[in-house]
Every structure is written in C-alpha cells, then in structure tokens.
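With one protein chain held back, the other chains of the complex are shown just where they sit.
Entry: subunit A
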C-alpha cells in the first residue's frame, strides 16, 4: 500500500518538474522550446487531412445540400423610399395630402417575414458554424461516418484532449493563478520605487503567459507599433473573458470592472496591490458620473497603465461587432482600438453565458484543440471636432470590424435577451410618415 502512494507521489513529482521546466520557465522568460509549435503543426496537418477526407466523401452530397455557412435567404436591401416608390408607380399621385395606398404594407410585410426566417442579430449569439468538421464532438452536426481511419483519429483526439491536455492545462491554470496572487501580493509590499512597476509588470505578464500556455493559445500580434501606451484607453471587441489573457500577454493593462466575491475577488484584490486597477462596487456602477470621473482620473495620470475596456458590454460570437456603448468614449483621452479574431477550427472561444457557466466554459476551452487567434493593433484615434460620443464610437467600431473581418452591426448586444427600444421602431414610423403625409404642411400643425 505504501509503495503505491510512494509511486503516486513520485509520478506527480516528475509530472510537476516536467511542467515547470518545459513550460513554465520558458513562459516566464518569454522564449519557446518549440513544443507547442510542433503540436500545432501536427494538429493542422491532421485537421487538413480530415477535411479532405470528409470533402471527398461528401462531394456529391454537397452539390445537393445547402452549405451550412450560407444564409437561407437573400435579402433585398432596397431602402424604404425606393421600394415604396416602386409599389406606388402603378397609381397616379392624388392631388391633395397624403399618399397612402393599400400596397404600402407589402414592404413591411416582406421585411417582417424575412426577419422571421433569418435575422442578423440572433445568429450572432450562437457559435460560428464551421465549414468543415474539426473532429470535436461538440461541433458534430450532420457529419456521418466516413471511414475507419477518421473515426480512429477522432477517438484518439478525444483521448489526447481529455486525458493528456486537459489535466496539463488545468495544472497550468492553477499554477498561473496562484502565482499571480502570490507574486502581486509580494510586490505590493515594496515601496513605490521604479523597480516596483517593473516587477509588477513582470509578475503580471508571467502569469498571463502561463495561463495562455494553459489554454494552448497561439497568438499572432500584428502592427505592434500601435500598441496602447500609458494614459490611454484600449478598446477591443469582446468574445469571451479569455480576451483579457490574450491581450495581457503582450503588455500590461489596467482592468476595469465590478468587484466580485469568491475567487475572482481574491484575484482582484491581489492585482490591485501591485498596480492600480479600477474596480467598482456594484452600487458605484449605477452612478455614471462617478464611473466616468474615476476613469478620467486614471487616464490623466500618465504613469498608469492603459485601461482595457470592452464597449460592447457583452460577449458576441466573433463574427460581428455590436453597438459600442458610448460611455467609454466620453472619458476623453486617446483611444487605441484592438481587433481580436479567433480561428474557430481549433476551438470555439465564444462564451454563451446563457448556456454555459464560467466553469463549464473554461473546461470546454481546456478540452478544445487549441486557441488560435489574431490580434491587430490599430492606430490611435481621437474624438474629432463636432463629433459626438456616439459617432466616435461608431467610427472606432467600423475600424475594428474592418480590420478583423467582422460584420459591423448597429444592434445593441445587451438586448439579446430583452426587447428592443422603441426608438428604432419610431425611426421606421417617422420615415414612413414622411412619405405618406409628405409636404402637406397645412395639416401638419400642432
């Protein structure tokens, strides 16, 4: 019995030593031993081979079926004026007053039915559909049995992911997080010498690098000359909480957010000891002026790290960018936009918070193949003369969407579970009324 436990301890010791030497130490010092690169190359080759096999087998079927990534309908996006004009061409214009005809409603009916069949917003809150299966059970939609080899690879994949990669990643994540807490607390004891800032940044980056290894993240940074500088505001599209890890791997940021309890609370308190982050109590969040003031103070201090904000306010599935809330753009200061795009082949990074809790989401991440993403740093933007916060926000949003290859939508992501404000409906009604009532000023009084 004793030998059994001795054996177990010995195995665990070896396991930990391997992890520390092969993964942690390179992570701490920022160099790579090439293990993850080899893994990624093997992975990509395997997926490519699997794709080819599936496509060959499905060649005839594909011709008949709808490819899942295509839409179901082609929407005619003519403007209201154009379409109603066409509808009315058949009628002579009445001499007096408005111009309502029974056929006007056809336009609205058609648009309404199109929305029922397929709409832009709700498809943004489910995971992106894959063109070809990536050998994960969770993305298995219509893919049937193709060949023995493929099924074997699939089975091997399950074994590798759940029995080898997942424990490894979980260990790394635990080590990374505990290191963050210990390290930042230790640094917090130092007085405010220059060395404190340097050490605090170092501690933060190491922790995030370890966490990134813990997710098998392969990140490509583009245009690093545009990296956010101190005293600025970094703005990015939001897909999951892991965005923070991705961005912080390449520099220090000051986080903004609500104070949480539990594990998150411990992390937050620890982080604040070594360098200033902006955490709000729940009650403070409601007071917009207070929030803006605190952020303004932080930004005006040029020694503090740039703030990291996700203006969408919610996680979206990384195929589009939703409305940016204007609050972040009213603070002043330089905005550094960043675009993040994940490659869905290797793992779906989108956190569907209504479907998965944080813990099950993290477990799903740790049992995916890997996390491959591209980060583009865009040139800094300032609010221009005569531009209000909403227009500025939209400008930044378009730039991010354009760079990341995402669709630029004007809908509010925060409303995915609530009803849309009536202002949009009123806009439509206003537009229609101007066509119906027209320039008949005499009846427009009051």
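Methods note: a residue touches a chain if its C-beta (ideal position, glycine included) is under 8 Å from a C-beta of that chain, and two chains touch if they have at least 3 such contacts; residues count from 1.
Methods note: contacts and distances are computed from a predicted model.
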Out of "Small ribosomal subunit protein bS6m", "Epithelial sodium channel subunit beta", "Auxin-responsive protein" or "Calcineurin-like EF-hand protein 2", flag the one the UniProt entry gives for the chain missing from this complex. "Calcineurin-like EF-hand protein 2"
Option touching the unshown chain, where A:38, A:55 or A:115 are the choices: A:115
Of the residues listed, A:73, A:148 or A:359, which one is in contact with the missing chain? A:73
One chain is left out of this view; which of A:12, A:25, A:105 or A:263 touches it in the full complex? A:105
Given A:126, A:151 or A:357, the one touching the chain that is not displayed: A:126
In the whole complex, what residues of subunit A lie against the chain that is missing from view? 64-66, 68, 70-76, 83, 86-87, 90-91, 94, 97-98, 100-122, 126-127, 129, 140-142, 144, 411, 415, 419-420, 424-430, 432-433, 436-437, 443, 446
